[in-house]
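All protein chains but one are shown at their positions in the complex.
Right after this comes chain A.
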Amino acid sequence: SPAMELPPGHLPAARAAAVAVGYLRYLRGGPARGLELRELRRARRQDIDDVGHKYCLELELEDVLDKDSTVTCTAEVLYHLGSKSSAPDVQVTVQGELRSTEEADKEFYHRIRSLEKELVAENIPDSHGNVPPELEPIHLLAWAASGYITWQNSTENTKLHLAQVKHVRQVKRSDEDLQFDFVVLLHEMVSQEVLPWEVTVLWHPQHGARVSQCHAVGAGR
């Protein structure tokens, strides 16, 4: 069937946008870059017989560390029909340049590599919303990892956000990657549940962030 224009303020479009932003946050996020949705400009939906629902979106994103700079991007989010186990397909095109994070990435990399003891931290942010400056890059890495979890686990009836990093433990590696084992708390807007996830993230200045494993943690709170 033909594509239908959707009011960008309405919930189906907002949920699809959250998936696209999660995906992009994972792809392009890191210790020195966190991408946030500033505005959903336009949304269209197409129901494809025997396949699923495809959303075409025009988004404006901002870098939380540099709020004056924004980029526009177009995204396609395809939710597969009737499938609970298959992640939505996402394609994103970014127009324009994102600010380079080369310097900050190098600095973070060397700082962590030269730590004598493996980094361990809890409750980022704390109850009052505070993040100590030296943990902000860790927070942003967790946010990038949550983008992956959001992308992989969203349906048209859910909307996931990172609520808090419960725990993080650095694991020293013999290769060049940094490894962080996180427990993150994700807030699901429709059910209002807070869902704990364990996720391991590898990161390198040249290779970016990769989720090497993740799973939802056991029973409820």
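The rule is simple: contacts are C-beta pairs under 8 Å (C-beta built on N, C-alpha and C of every residue); 3 or more make two chains touch, one makes a residue touch a chain; residues count from 1.
Going forward, contacts and distances are computed from a predicted model.
Q: Can you match the unshown chain of the complex to its UniProt protein name from these: "Carboxypeptidase O", "Gamma-secretase subunit APH1-like", "GATA amidotransferase" or "Dynactin subunit 4"?
A: "Carboxypeptidase O"
Q: Can you say which of A:2, A:96 or A:129 touches the chain missing from this structure?
A: Once the missing chain is taken into account, the touching residue is A:129.
Q: Determine which one of A:44, A:80 or A:161 touches the chain that has been left out.
A: Touching the chain that is not displayed is residue A:161.
Q: Tell me which stretches of chain A touch the chain missing from the display.
A: Its contact residues with the unshown chain are 7, 9-11, 14, 18, 34, 36-37, 39, 64, 123, 125-131, 161-164, 185, 187, 189-194, 220-221.
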